[in-house]
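Reading through the structure tokens given below for one structure.
In this view, the complex is presented without one of its protein chains, the others remaining in place.
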Amino acid sequence: MSRFAEPQHADFRALNDSLAFDWRLGPYDVELSRAHAAMLASQGIISASERDELLEALSTVAGELADGRFPFAEGDEDIHMAVERRVTELAGPVGGKLHTARSRNDQVATDMALFVRAHSARAIELLEELVAVVVDVAERHLDWPMPGYTHLQRAQPVYLSHHLLAYGWMLLRDRGRFEAALIATGMLPLGAGALAGVNFDTDRQMVARELGFTGVAPNSIDAVSNRDFVLDYLAAAATCATHLSRLGGELVLWSSEEFGFCEVSDAWASGSSIMPQKKNPDAAELLRAKAPRIVGHLAALHGVMHALPLTYNKDLQEDKEHLFDAVDTLELSLAAARGMLAGVQFRRERLAAAGADEFLAATDIADLLVRRGMPFREAHGAVAGLVRSALAQGKTLSELSPSEIAAGSELLDEEFYAVLRRENWLESKRSEGGTSLGRVREQLDLLRAELAGSRTP
Amino acid sequence: MSRFAEPQHADFRALNDSLAFDWRLGPYDVELSRAHAAMLASQGIISASERDELLEALSTVAGELADGRFPFAEGDEDIHMAVERRVTELAGPVGGKLHTARSRNDQVATDMALFVRAHSARAIELLEELVAVVVDVAERHLDWPMPGYTHLQRAQPVYLSHHLLAYGWMLLRDRGRFEAALIATGMLPLGAGALAGVNFDTDRQMVARELGFTGVAPNSIDAVSNRDFVLDYLAAAATCATHLSRLGGELVLWSSEEFGFCEVSDAWASGSSIMPQKKNPDAAELLRAKAPRIVGHLAALHGVMHALPLTYNKDLQEDKEHLFDAVDTLELSLAAARGMLAGVQFRRERLAAAGADEFLAATDIADLLVRRGMPFREAHGAVAGLVRSALAQGKTLSELSPSEIAAGSELLDEEFYAVLRRENWLESKRSEGGTSLGRVREQLDLLRAELAGSRTP
Amino acid sequence: MSRFAEPQHADFRALNDSLAFDWRLGPYDVELSRAHAAMLASQGIISASERDELLEALSTVAGELADGRFPFAEGDEDIHMAVERRVTELAGPVGGKLHTARSRNDQVATDMALFVRAHSARAIELLEELVAVVVDVAERHLDWPMPGYTHLQRAQPVYLSHHLLAYGWMLLRDRGRFEAALIATGMLPLGAGALAGVNFDTDRQMVARELGFTGVAPNSIDAVSNRDFVLDYLAAAATCATHLSRLGGELVLWSSEEFGFCEVSDAWASGSSIMPQKKNPDAAELLRAKAPRIVGHLAALHGVMHALPLTYNKDLQEDKEHLFDAVDTLELSLAAARGMLAGVQFRRERLAAAGADEFLAATDIADLLVRRGMPFREAHGAVAGLVRSALAQGKTLSELSPSEIAAGSELLDEEFYAVLRRENWLESKRSEGGTSLGRVREQLDLLRAELAGSRTP
Partner (left out) sequence: MSRFAEPQHADFRALNDSLAFDWRLGPYDVELSRAHAAMLASQGIISASERDELLEALSTVAGELADGRFPFAEGDEDIHMAVERRVTELAGPVGGKLHTARSRNDQVATDMALFVRAHSARAIELLEELVAVVVDVAERHLDWPMPGYTHLQRAQPVYLSHHLLAYGWMLLRDRGRFEAALIATGMLPLGAGALAGVNFDTDRQMVARELGFTGVAPNSIDAVSNRDFVLDYLAAAATCATHLSRLGGELVLWSSEEFGFCEVSDAWASGSSIMPQKKNPDAAELLRAKAPRIVGHLAALHGVMHALPLTYNKDLQEDKEHLFDAVDTLELSLAAARGMLAGVQFRRERLAAAGADEFLAATDIADLLVRRGMPFREAHGAVAGLVRSALAQGKTLSELSPSEIAAGSELLDEEFYAVLRRENWLESKRSEGGTSLGRVREQLDLLRAELAGSRTP
């Protein structure tokens, strides 16, 4: 019996029912219900045989969900009701005891925490696999020179390995963010009831242990109102997707004929419906395009939570689609980044040719002056004058005559031409974290150690 | 034959293929193809009999799409390729002629324009239906007094009709925004080819007429790079959803026991899984919760377009899911708002009791002093003093004695008590657009005229 | 006298007071007050001499604001109170009459509408100036070939003028959006009072005429709750900034050594603190970077309005900083885009060399086959095969032998080589809106006509 006299309007059902998306919580809901039933029996709230009937029905449900045979029914408004209905079909009236000492409010918060935990762990795995590919690709291109850019202008030469490893460090930081999201799911909401706690002598610690939580949510109102862990996942995913967008953007750029630094493999490209010659780096473009989507989900969930009175409000149902789509988008993006990056073919000659641009060594000339006692700021000005003079005459720096360079600064001599010989440019960047080969090898060791250390929680 | 040696990677397909969502463009794609085939024949690029074969196959496809029998195939990466493949299955090699003088780039831009046009029109219809309900509900509660609020504090009394009509005007403005979005779809992209125009003597004006466009996009590069009309739709939808969130938020508030101003009908409410007494205004909560979702889509599409080089980039594929979900969310929200609002039961006594709070007339006392020559700012201060004195003594204003009010201002006399008699509060707000009954009736006429005038384009 | 016993807390003042930013509304507030005073006198609510005293004081205030001499005082919490206080200092107690029949709620809504109107008009001017520069630069580079790109891959050749004009059309559409924002400010809020209308026989139509509004807001509650016009401005600005970010992004890309298509002038570039050779296109980068900022303001204001109960709430004070920063950012961006674009030096040879890539004509070969009767889809496949074969041998298409091309399709003959001669590629794109010179000239005429037609309202 319901307290309502009228059935629900079809448009209301369409707006209100969540089964179309929250079916994904099914396995977590069953897991939760198992632990809850075990606890109810352990506390004497239901009998051992009732527990066994419930557990058997829940096993059946788990199997049905796993292989897609679960019989959803017309009236199921959400996955929680669907599971309870099915348990009651299978086990009889005892199914009605499953909801003793719990509420959908603490139940859905717990399901969501389990989901976020599982997918934070999955993101960590995918990140580690991707970083492993970065390390591998970097090693294979350890000493390939290329220009480093600032403002997309050639700035100073670097090794391709050094450039690629920058992404390794970004992604390792992302791992840390998902570890924090995982920790943020550590407090069990179940047992908070609707909002105030329950009238039964429950054992929340037991449920927490059973379900792998590190503790229980200490305030029942907060437990059912809280979606911080979803925000934490989304914030981690947004930053990670933003990193991937930078990688995607660079691969698009480098795949252009003008840069010509690399070519994605055929398996990660597509053609044009009209232009037969085209080979488009679609996967890289999509990596670039996905970040705003996840940022949009993050901002939207903040919007949903904004100014929401305690405790549970139906608005919280809006947490799910934002999270689910972010999870799918991120996991697919990470897998795609790994596959695509592993297959990218870099072009040594194009990279080297661009990296041979003599102006890339202008800083080295300034530093030569510094070593001869000139304050850096002054040295910078002197070299800028030489650059301007070279550009005006359409010359490279090494084409300037001894008298021209002496006009720039009397401290300049033969060494000027020596510095401009390419072989020294990269190896002189010997400061910690710099691009010289020894430093890059140190980095590779550090990254591998970080990967091996793996995650803590 | 393809220019590629390797097949596409499964993860790439998962990331790249759009059929899982762009099947919704099917009917528009067929409509477009019909007009394109007719034009190709009219210009002698294909023969009349080829056109007829194409049109017949397209008719079959249209039917198959309409009744869900369209046979999607494994290799279909998007709806455009699926339709062309099916046409070729049905019509033979002539199907390969359909893509003459067009590209997926101009094709998808045109499909999207048709989709946005159709759903802008739909939003306009739904808005007009909702405004009609607002007008109807306002009329049924024309002279029901209630407190008007600022800062959620009781401020001055208004009629419920006046309060409700505020939403009517918001929603009418939203109609104007969707009309602008509709106009923004007016320039036909088709015929721009991949990006540069086509090598054939096409007649874009003919296609535009056929498909109901008002003109042709004047620059082929812009035609395939442009998604402004999607942004326009999303901006309109975001503002509309924000309006609905205010309506939803107020209905939630008014449904609380504390306000008690209304009750949603059983058909638009749901119960609790644990608390048998609960009747929750879920639909109103979800109206409140949906705005950030649409704002998220708007911001995300801006993010996708951000800094994107011309012309077409795969990133533009990200326009679709944002648009489609926004359309579904908004159309459902508008329908739900209409249904729910029509069934809300307002509580005259609760509204009136709250609206009888005597402090609501404090401004009227100040205005009395103004009419007696005191500058408003001074009058405001004098009445504030009386309010403070009344509060300190736990009195209402009319419980202050003649000597007490004279202490507030010597200009106050018997008229003070007369002004505080409730019957005058609302009708004295006789300025244009004010809450007096005559003014509310004027508003109703204006709103009805706006509705009758209907949209312009 | 105030109704409060305690003074405000310093932290409250810091949070609450808006003078630090709303001083910008000063001139509008004075303009509004003039019209209001005139109306009060015209309706006999104040006397003619009182009006004159108020108007004289307001003139003084206007002057003080204009030349920065306005004496702000410690207690001024917002610009409205500051102006009224100063008027009272200048005119004596009659200053207290200025606030008769109005409230800060309708006052601030009106000030904001005036501000949005003025800056929508300013955006329109700046857009027209920028489009004029686009037209001018396009004309100066009318017949400069370059590659058109899709997916940042060379696709088909276009003229630089055609590419640049794409921005002209985007920006003209933006003009339309600001015209709509301008129209959205057309209904005068003033006269709505706090929320319910006022107790005086005012003439809102007179005030509307005086201040250049097209009508009066028909519902007093909506009048003080409404910030739609701010959202409209922000939505227009967001789309415009997104367009500018695409322009900025392309100029950054084209300024790279690898593309080398252009160089920004020294007046729009900066150097490096360390690398003496650097010339960075900072202005173009900042154009690229500003769009998310304006989108952020748009999303934030939606967030503020989300679920806000009617009528006025203090939250609405948050409309100002979002709007003001968006206005400043956009106006500076438009001015910078104009100045920078006018001074960009394009490099004809680099553009032409990139545009001479023979693969750009692959579609033309497919179209040749189409003209010989082969369905396009089949032709596309045949040419893709030739491309693959050429790439495998490291040849260009025209280096394929007659027998090789015949192996691709027996319909191919000498004409194959003729099509690949560069001179025809661009002029064959003769469809309306295409890149052939005649079509680009049509476009220039259309754009100029649009500019000349100027804005409607």
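In order of appearance the chains are A, B and C, and numbering begins at 1 in each one.
We adopt the following convention: contacts are C-beta pairs under 8 Å (C-beta built on N, C-alpha and C of every residue); 3 or more make two chains touch, one makes a residue touch a chain.
For clarity, every value in this text was computed on a predicted model and none was experimentally measured.
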Residue in contact with the excluded chain [from A:Gln8, A:Ser33 or A:Thr239] | A:Thr239
Among listed residues C:Met112, C:Ile221, C:Val327 or C:Met340, the absent chain is touched only by C:Met340
Which of these, A:Leu58, A:Ile79, A:Ala283 or A:Met305, touches the one chain of the complex that we don't see?
-> A:Met305
Please pick, from C:His80, C:Lys97, C:Arg173 or C:Arg227, the residue that touches the omitted chain in the full complex.
-> C:His80
Hidden partner chain, touching residue among A:Asp111, A:Glu250, A:Asp282 or A:Glu321 = A:Glu250
On chain A, residues whose C-beta touches the chain left out of the figure = 1-5, 84, 88, 93-101, 105, 148-152, 155-158, 162-163, 165-166, 168-170, 173, 177, 180, 184, 191-202, 204-205, 216-226, 228, 231-232, 235, 238-239, 242, 245-246, 248-250, 253, 288, 291-292, 295-296, 298-299, 302-303, 305-314, 363-364, 367, 370, 375-382, 384-385, 387-388, 391, 426, 428-436, 439, 442-443, 446-447
In the full complex, which bits of chain C touch the chain not displayed? Write them out.
-> 2-9, 11-12, 14-16, 77, 80-81, 99, 102-105, 107, 193-194, 252, 265-280, 282-283, 285-286, 288-293, 295-297, 299-304, 306, 313-315, 317-318, 321-322, 332-333, 335-336, 339-340
In the full complex, which bits of chain B touch the chain not displayed? Write them out.
-> 147, 149-156, 252-253, 255-260, 271-282, 285, 299, 302-303, 306-307, 354, 357, 359-360, 362-363, 365-366, 380-381, 383-384, 386-387
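Heads up, the rule we're going with is that only the chains that are shown with their structure count from here on.
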By mean C-alpha coordinates, which chain is most distant from chain B?
-> A
Could you tell me between which two chains the number of C-beta pairs in contact is largest?
-> B-C
Hey, how far is the Cα centre of chain A from the one of chain B, in Å?
-> 33
In chain B, the residues touching two or more other chains are 2-5, 99, 105, 193-194, 288, 291-292, 295-296, 299, 302-303, 306, 313-314
